[in-house]
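In this view, the complex is presented without one of its protein chains, the others remaining in place.
Presenting chain A:
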Amino acid sequence: MATPLVVSDVAKSFIMHLRDGIKLPVVTGVSFSIRSGECAVLGGPSGAGKSSILKMLYGNYAVDEGQIIVQHEDGLIDLATASPRTVLAVRRLTIGYVSQFLRTVPRVSALDVVAEPLVQRGADREAARNKARALLAQLNLPEKLWMLPPATFSGGEQQRVNIARGFITEHPILLLDEPTASLDARNRDVVIGLIAAKKAAGVALLGICHNHDVREAVADRVIDVTAFAAGKIAA
């Protein structure tokens, strides 16, 4: 099996300049890899650094040390040192991300929010919207909401828009940040089904998931983030 994502010896800390420059260590020595067709889940209590790891893998947080090697197009690149332009290309083609919270844009409908990542990859707008409709229907989002901007949606409705947006493309790597946190049981099952389909399609998935049932259903293994706790070494 291919291994499209290899993380080695990654460390991250925050320096708070407004608090006299105190250093908040987050994680250190983060090392793991994800194979195609596998779903790994980051485990550990809140504050252990799970979200920070996902955000570094998406280029959303800077990396202090270490390497994040991603198979991108026909080569390997190190996301930890890649230029902004390369990170953008990786996001467009290689790494997808379902964030915990939806960042809405004024006046853009839920349907177009979902279709956008496909359009960015060069798909025809109408074809992308059709796929978006199918996904939103599958996730039981009432059709009367599709043409509305999601800013005023409930938490669960926004999350389903976010999930549809993340799952619509065929990125070979997909990061999931609590994809089922505010969903009811029926929609959790839909997401479990979507994840299973991605695995079958050979996508490498890495997620954060506190819900026991979902984790049991999708995770092939759990990566214990407490092993990378930076505090242990600093303290």
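Methods note: contacts are C-beta pairs under 8 Å (C-beta built on N, C-alpha and C of every residue); 3 or more make two chains touch, one makes a residue touch a chain; residues count from 1.
Assume contacts and distances are computed from a predicted model.
*Asks:* Just to verify: the chain that's not displayed, which of "ATP synthase epsilon chain", "Phosphonate C-P lyase system protein PhnK", "Peptidase M14" or "ABC transporter substrate-binding protein" does UniProt list as its protein name?
*Replies:* So, among "ATP synthase epsilon chain", "Phosphonate C-P lyase system protein PhnK", "Peptidase M14" or "ABC transporter substrate-binding protein", the name matching the hidden chain's UniProt entry is "Phosphonate C-P lyase system protein PhnK".
*Asks:* If the hidden chain were put back, which of A:Ala2, A:Ile22, A:Leu88 or A:Leu148 would touch it?
*Replies:* If we include the chain that is not displayed, A:Leu88 is the one touching it.
*Asks:* Of the listed residues A:Ser8, A:Ser33 or A:Asn60, which contacts the missing chain in the full complex?
*Replies:* Missing-chain contact among the listed residues: A:Asn60.
*Asks:* With respect to the chain omitted from the figure, which of A:His17, A:Lys144 or A:His212 is a touching residue?
*Replies:* Of the listed residues, the one touching the omitted chain is A:His17.
*Asks:* Which residues does chain A use to touch the chain missing from this display?
*Replies:* So the residues of chain A touching the unseen chain are 14-18, 55, 59-62, 84-85, 87-89, 105-108.
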